[in-house]
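Only a single protein chain was left out; the remaining protein chains are all shown in position.
Letters A and B name the chains as they come in the text, with residue numbers starting at 1 for each one.
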Amino acid sequence: MTDTATIVPPASTAATPLPPLAEAPPAAETKPESNSIFRHARYVMAENPVTGLAFVLFALIAVLALIGPYIVPHDPLASDTAVSLQAPTWEHWFGTDQLGRDIFSRVVVATRLDFIIAISSVALVFVLGGFAGIAAGFFGGWTDRLVSRLADTIMAFPLFVLAMGIVAALGNTVTNIVIATAIINFPLYVRVARAEANVRREAGFVQAARLSGNGDFRILLAHILPNIMPIMMVQISLTMGYAILNAAGLSFIGLGVKPPTPEWGIMVAEGAANIISGEWWIALFPGAALMIAVFTFNLLGDGLRDLVDPQRRT
Amino acid sequence: MLATLGRRLVTVIPTLIGVVIVTFLLTRVLPGDPAVYFAGPAATPQSIADIRKSLGLDKPLPEQFARYVNDLAHGNFGNSLSTGRPVATEITSRLPASAELTLLGLILSLVIAVPLGILAAVKQGSWIDHTCRIVATAGVSLPVFFTGLLLVYVFYYQLGWSPAPIGRLDAFATAPPDITGFYLIDSLVTGNLETFRASFSQLILPAGTLAIFSLAPIARMTRASMLAVLASEFVRTARASGLDDRTVIITYAFRNAMLPVVTTLGMVFSFLLGANVLVEKVFAWPGIGSYAVEALLQSDFAPVQGFVLAMAVLYVALNLLIDMLYGVIDPRVRLEG
Partner (left out) sequence: MKRRQFLKSTAAVAAGAAISAPTIFSAEAQSRKETLLLVTENGPNNLDIHGVGTNRPGYEASWNCYDRLVTHSTKTLPDGSLSYDRDKFVPELAEDMNIGDMSVTFKLKKNAKFQDGTPVTAKDVKWSYDRSIGVGGFPRVQMKAGSLEKPEQFVAVDDSTFRVDFLKKNRLTVPDLAVIVPGIYNSALLKSKASEKDPWALEYTKSNTAGSGAYKVTSWKPGVETVYERNDAWVGGKMPQLKKVIWRTIPSSGNRRALMERGDADISFDLPAKDFTEMKKGTKLKLISNPIGNGMYSLELNVVKPPFNNPKVREAIAYAIPYQKIIDAAMFGHAMPLFGGKSNDVTETVWPQPTGYKYDLAKAKALMAESGAGPIESVISFDLGDAVSSEPMAVLIQESLAEIGIKLAINKVPGANWRSNMAKKEMPMMVNFFSGWLDYPEYFFFWCYSGQNAIFNTPSYVDKGMDAFIDGAYAAAAIGEKEKYAANVKGFISKAYHDVPRVPLFQPFLNVATQENISGYQYWFHRQVDYRKLVKA
């Protein structure tokens, strides 16, 4: 679920925003004094140990995504029906599933796929939504109207059903799941980007850039985009968590990734039916991994926000 | 005021048109030929062609679209192929089930999340603040169907505290007369306390699942809003004037902080309406979410289109209402709007 608290109310992009809770000054164009950034970071993390934990966990997830497939004890795809549905043992730390596959190996290997799903969804929606949003906020006029209408139209759909429809229509591959997630998060990014670009439109540095002879697109890319990055970073980390949850939900309906690919969401969806029969490990471990990952991303968003723009702390 | 309303409506119409077009295209792009589905085991190319004709699917796309829009204008949402009943009837009969569930979930969520957010704001930076944040975030970090199944397992299967996840009402109980469609309201209004208790107990687990899922955004928004208000000048003045903490927080800060939360609620509600598809599946809830999902998987276009349109209209109307409400409550908006 994307965190709606990061958006400046009200609900429609057509309305002028209320005086935001905290008017953000043009974000840090600090001289690259790496010293001060690190000191600031350390300060924030000391203030807020939870954030520190989130950063550490994120690093761990990234590392696992990279080296996971190389360090697992068993082949995540190898079936062995002789040991199917066994509770955790020394041989199989997380137990085995219906086909005798080692759940620990599958959970670790799935880190990569889920990480990819999270990152690609976010990259895609950032590029599309972010750019559309800043264009809308900067140029105003018809660009603004078109982009806002598009965002509103998507927003009006019941989002999960839209994702279901897109995946059902295009086929359940990882690519399509990523596309569906990107589309349903598009309005959010448009809104945030648009609001930020709007605010900075008449700012001094933009005028200076224009006077120096920079064309509009160059201003957008080289000046506005970097300045809204901090705010967008927060949104990005939240969307990463949401992308994984979305994939899990789609798997529950049967529109998730194709078997036998290990992916946390589909492992949870398949293991869910086993809870009643007492085989708790099939759903618990991927569920825990999923939860930790989403949790990390959410807390990371908070941490980044504190790091970048303390005034907007929630 | 009316002028603003008028202006808003105008901006809303292109959105709705966009929704109609996109839904139509999306359902036509869905794979799966309903004609084959309904030709059943006897499907020969001839019988499939016959059925396709009878369903009107052999006509070119623009013509089908024109017919669809024409039907819509007459209030005809088409018929569901899988249940054979008019989509409009099914949606109106199932909507109260989903709405009741979502509303109760939202209320539950508010009851927990708002105090949590206020507490976190008042005690900012303390361990209470961190705990609140962790609890709220944890709820939203699990897939909603998993939370639901876990609750069923613990509270029904193991502890037996909750009744069977068998739908809105136990099979042997009778539904209250259909006044609003909300079992809770209808049973209270007709004085049938037992049905009220029965429906309420069926509602707890699914509503709880939804509540857990929507804790985070509401708690965060409340916290953020409270923080901003607590730092504002009039609160400082109130404190300086000697008013005690409780009065300051509840009478002054809270009321002002609630406004952005109200807006968030609108979005959370419409998101939940779409997301409770999964909860309805887990709890066998006869709502529009499960209706739409079943139809989608059967390539049954009309219910999916009807569902999406209904949700879109609801969402748009809700946001309009909230914007208007906002204008009423907060004069600053009115002046600027």
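Methods note: a residue touches a chain if its C-beta (ideal position, glycine included) is under 8 Å from a C-beta of that chain, and two chains touch if they have at least 3 such contacts.
Predicted, not measured: the structure shown is a model, and the values here were computed from it.
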Residue in contact with the excluded chain [from A:63, A:127, A:222 or A:276]: A:276
Of B:263, B:298 or B:319, which sits in contact with the chain we cannot see? B:298
Among B:149, B:215 or B:302, exactly one should touch the missing chain; which is it? B:149
The listed residue (B:117, B:165, B:266 or B:327) that touches the chain absent from the view is B:165
Absent-chain interface as seen on chain B, which is shown: 31-34, 36-44, 47-48, 50-51, 81-85, 90, 149, 152-153, 156-157, 160, 163-167, 170-174, 177, 190-195, 197-198, 281-284, 286, 290-291, 294, 297-300
If the hidden chain were put back, which residues of chain A would touch it? 77-79, 81, 84, 98-100, 168, 172, 254-255, 258-260, 272-277
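Just so it is clear, only the chains that are shown with their structure count from here on.
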Report, in whole Å, the distance between the mean C-alpha point of chain A and the mean C-alpha point of chain B. 23
Within the complex, chain B is touched by chain A residues 1, 3-5, 9-12, 14-16, 18-19, 21-22, 47-50, 149-150, 152-153, 155-162, 164-166, 168-169, 171, 241, 245, 248-249, 252-254, 265, 268-269, 272, 275-276, 283, 287, 290-292, 294-295, 298-299, 302, 312-314
In the complex, go through chain B and note every residue touching chain A. 8, 11, 14-16, 18-19, 22-23, 26-27, 29-31, 125, 130, 133-134, 137-138, 140-146, 149-150, 153, 157, 213-214, 216-217, 220-221, 223-225, 227-228, 259-260, 263-264, 266-268, 270-271, 273-275, 277-278, 281, 289, 292-293, 296-297, 304, 307-308, 311-312, 315-316, 319, 322-323, 326, 330, 332-333, 336-337
